[in-house]
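All protein chains but one are shown in place.
Moving on, here comes chain A:
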Amino acid sequence: MSGMRVDVKVVMLGKESVGKTSLVERYVHHRFLVGPYQNTIGAAFVAKQIQVGEKCITLGIWDTAGSERYEAMSRMYYRGARAAVVCYDLTDKRSFERASFWVKELKTNEELCQIYLCGTKKDLIANDRHLRQIDYHDAQDFAEEIGAQHFETSSKTGNNIDELFQKIGEDYMSSEMELMPAEEPGVDLNQKKNSYFYSCCLSN
C-alpha cells in the first residue's frame, strides 16, 4: 500500500559533538567516518523510508545545531515534530544535563512529540568501562519518569541504531491508529499517466 504517503518529522537534539550527525549518517548510509572532524559528518536533513508492518512511512530527520548560542532557537526546530531523539554522550556528564534541558522543553511545548533518550558512543565504554559517566539505570529511571524510550547506541558499530529508528516508526504508526480509524485507500487521479513523480526523498 504505497499509495499513502506519510511523513514523520524526527528531530535530533543534543549538545555539540555528542554524535547526532554520526548517528544519522550510520542509520542512513550505514557507514561511520573516522577523522579529525567526526562531529561534522553527514548532511543536515535526510529523508528515509522505512517499512512498518504493511505501511511505508518516511522519516524526515532534522539535524540541529547543538551549540548553546542557538539554544533560544531550538524551539523552532522541534515544532511539529512527532519524535525527538535527545542524544547524550555516555562519556560526558555535561551532555546528559543538557539532554534533560531539552527533555523539559519538549515536555512543556510539544505534547505530541515522543521522546527517545539516546546515549551515544557505546563502543567507547565497551573498551574501557571506566569511561562511562552516566549509569545505565539512572538514565533508564529518568526515561521512565518522563515517559520516554531509552536506547544506548554506537554509531561506530551500528549497535541499536536501526532498532531506535524502527521503534520510532512503530510508535508513530500505533499512535496514528489510535487517532484515526483505518481509512479506505484513495483513487489516484492520474492513474492513466505515470503520476508517482513525487518520491519520498524529494519533496520540494
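To be clear about the criterion, contacts are C-beta pairs under 8 Å (C-beta built on N, C-alpha and C of every residue); 3 or more make two chains touch, one makes a residue touch a chain; residues count from 1.
Going forward, contacts and distances are computed from a predicted model.
Trainee: So which of "RAB guanine nucleotide exchange factor (GEF) 1", "E2 ubiquitin-conjugating enzyme", "EF-hand domain-containing protein" or "tRNA-splicing endonuclease subunit Sen15 domain-containing protein" is the UniProt name of the chain that got left out?
Mentor: Of "RAB guanine nucleotide exchange factor (GEF) 1", "E2 ubiquitin-conjugating enzyme", "EF-hand domain-containing protein" or "tRNA-splicing endonuclease subunit Sen15 domain-containing protein", the absent chain's UniProt record names it "RAB guanine nucleotide exchange factor (GEF) 1".
Trainee: Of A:S67, A:N109 or A:S175, which one is in contact with the hidden chain?
Mentor: Per the contact definition at the top, the residue touching the missing chain is A:S67.
Trainee: Considering the whole complex, not just the chains shown, which residues of chain A touch the missing one?
Mentor: Residues 3-5, 7-9, 16, 20-21, 33, 35, 37, 39-45, 47, 60, 62-67, 69-70, 72-73, 76-77, 79-80, 184-190, 193, 195-196, 198, 202-204 of chain A touch the chain that is not shown.
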